[in-house]
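Handing you a structure now.
For this view, one protein chain was removed and the others were kept in their places.
Let's look at chain A:
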Amino acid sequence: MAVLVFAESLTGSIKKIAQEAVAYGYQAAQAMGTECIALTIGQADGAGDLGLYGAAKVYNVDASNDFDAQVYASILGQAANKFGADLIVFAHSSSGKSLAGRLAARFDAALVTAATSIPTVADGGLHISKGVFSGKAFATYALKTDKKVVTIAGNTFRPTEVGAAVAIESVSLDAATGRIKVKEVNTVTGAVPLPEAELVVSAGRGMKGPENWGIIEELAGTLGAATACSRPVADVHWRPHHEHVGQTGVAIRPTLYFAIGISGAIQHLAGVNQSKVIVVINKDPEAPFFKAADYGVVGDLFDVVPKLNAALAKFKANN
């Protein structure tokens, strides 16, 4: 018995979401009375630190860092058998999602994606919950198959230190050559990827035009936040499409979400309503977003945002 966590890396380094996956795997293993094992593939700088977050062992498979779901799924399938894993954990990331379905099919295993709860032992299996219908409800599933697969919602399970760094052991598994050839990987350097950001400053059509985004970027800069936008703003190319959040964009769960000049349409809320705290700035007191907000400021954003930025800068300077 074991919990096997795929700890993914990007351009050769362990990702933050991999630490979250290990933190989840550790808590799941505690509930199940077993241990958590992390598996890395290819170059994975920082993998030894996964021990801090609860990995009893960290294994590495010598294979290409170029992601190919078919090849990676085969490696993980072999590892799951070798280590006798009953639960296989992935981040709910582009790679994690691509692999979780493949593993579930490989073992005809029960799968829950974007889980929001630590498994509980019940019904001779596990119970795991997730958000469904765009955050309008939660569903709980029973996973009773021999092997079970889960991807975990981001920003939900915080890595906390429960152990010590471990030495990485290499494990040799058959890594067939894949049919996908990765030509380029372009990542925005320096910036926190939006799905992983704890703090997000988001703006909508109330901004009037792309030339006005300076105040949003300043506010994000002061906070160390990522920037996001509503869909119409991305559709008319005021902002890059990877910033588009909502039902048809990225779904995020930051601890703090600022919605500035965004009306709060149901499709927008679908992607952000699982944020821990929502602050809305809108000149229309009837804007639907206020109903989903924790804090609200009714006012002209061109007046409010610079004032907020000044107040935050003062706070940052004193803390």
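Definition applied: a residue touches a chain if its C-beta (ideal position, glycine included) is under 8 Å from a C-beta of that chain, and two chains touch if they have at least 3 such contacts; residues count from 1.
Note that in this section contacts and distances are computed from a predicted model.
Trainee: Which protein name, taken from UniProt, belongs to the chain you can't see among "CoA-binding protein", "Electron transfer flavoprotein subunit beta", "Cell division transport system permease protein" or "Formate C-acetyltransferase"?
Mentor: So, among "CoA-binding protein", "Electron transfer flavoprotein subunit beta", "Cell division transport system permease protein" or "Formate C-acetyltransferase", the name matching the hidden chain's UniProt entry is "Electron transfer flavoprotein subunit beta".
Trainee: Just one of A:V121, A:V182 or A:V236 touches the chain that is missing; which is it?
Mentor: Only one of A:V121, A:V182 or A:V236 touches the chain omitted from view, namely A:V182.
Trainee: From the list A:Q27, A:T40, A:N60 or A:T113, which touches the chain that is not on show?
Mentor: A:T113
Trainee: Pick out the residues on chain A that sit against the missing chain.
Mentor: Considering the whole complex, chain A reaches the absent chain at 10, 15, 17, 67-70, 73, 93-95, 97-106, 108-114, 127-129, 131-145, 178-188, 191-196, 199, 223, 241-242, 244, 247-249, 251, 255-256, 266-267, 270, 276-277, 279-280, 290-300, 303-304, 307-308, 310-312, 314-315, 319.
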